[in-house]
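All protein chains but one are shown at their positions in the complex.
And now, subunit A:
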Amino acid sequence: MSNLGQKSPDRASFVNLLSQYLKEKRNLGDFSLGMTSKPDAKGLETSRQHAKNMNFLSNMPNCSESSRPNLVASTSNVKSSDFFPEIGSFGASSSKEDTFNKTDFMKSAAVEPKNAQLTIFFGGQVFVYNDFPADKVKEIMAVANRGWSTACSGVVADSAMEKLNANLDKIDYSSPHIPDLNITSATANSPAQDPSVERCQYVGSDLRIARRNSLHKFFEKRKDRAAMRAPYQLNNHQGSPPPPKPDENKPSHEEGQSSKETPRDIDLNL
């Protein structure tokens, strides 16, 4: 199959990653996880070792270490150190890209040496870093853009920041709770205390309930029938269906709405 050929560059880096991981796992014991009450402890160990062993972005060797003292996040440090090495390694299809990005970072590092607060919304968690250096921010943004653009087509790099900004607008700052499914005791607020407000904080969670295809088809047809019967009640066009309400097109946490386009022609079925 042709996809095998396309996968080999990713496989090469993945093989490296795997062999490293396996070495460590052998040292730590067998594959099965001995799950203690603090599952993150082990994860922390292995990922920190990883950060040291795998310097895929070797020009930013201290980014993990230096950013740690700046963290005021309610989550543990391991999250940020996990981001930097791994995102670069898996997304890159060749080492040339790494080199290119390093050069980019170096350039941008010289321009703006300001420190400010950085907030990242990722996977339903919020990370806040005080006094974050601007050059590192550019690195993060470049890494994030690169990771995205290899995964899908047609998305411009800037849209990444737009989405981040859009999320910032959407999130209700007055609600204190930040759901963190990984660490139970990290925040004082648990979902049980304030049950009704958390849903908006899951990224892309506006329409979480998936709709069955058969029902979706029926709703579309029903709308068309209604339009057919009462064409004069619509605002703009005679006989055409009304514009869909916003709810329909919001992304769901599932795969999104059906990609079937409703036919503009109304099938009278006579």
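We adopt the following convention: contacts are C-beta pairs under 8 Å (C-beta built on N, C-alpha and C of every residue); 3 or more make two chains touch, one makes a residue touch a chain; residues count from 1.
What we mean here is this: contacts and distances are computed from a predicted model.
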| item | value |
| --- | --- |
| Protein name as given in UniProt for the chain not displayed, "Protein YIPF", "Coronatine-insensitive 1", "Trafficking protein particle complex subunit 6B" or "FNTB farnesyltransferase" | "Coronatine-insensitive 1" |
| In subunit A, positions touching the absent partner | 1, 3, 6-7, 14-15, 17-23, 25, 31-33, 35, 37, 39, 42-43, 47, 79, 82, 86-87, 89-91, 123-124, 147-148, 151-155, 159, 163, 179-184, 190-192, 194-199, 201-205, 207-219, 222, 225, 229, 243-245, 247-249, 251, 253-259, 261-262, 267, 269-270 |
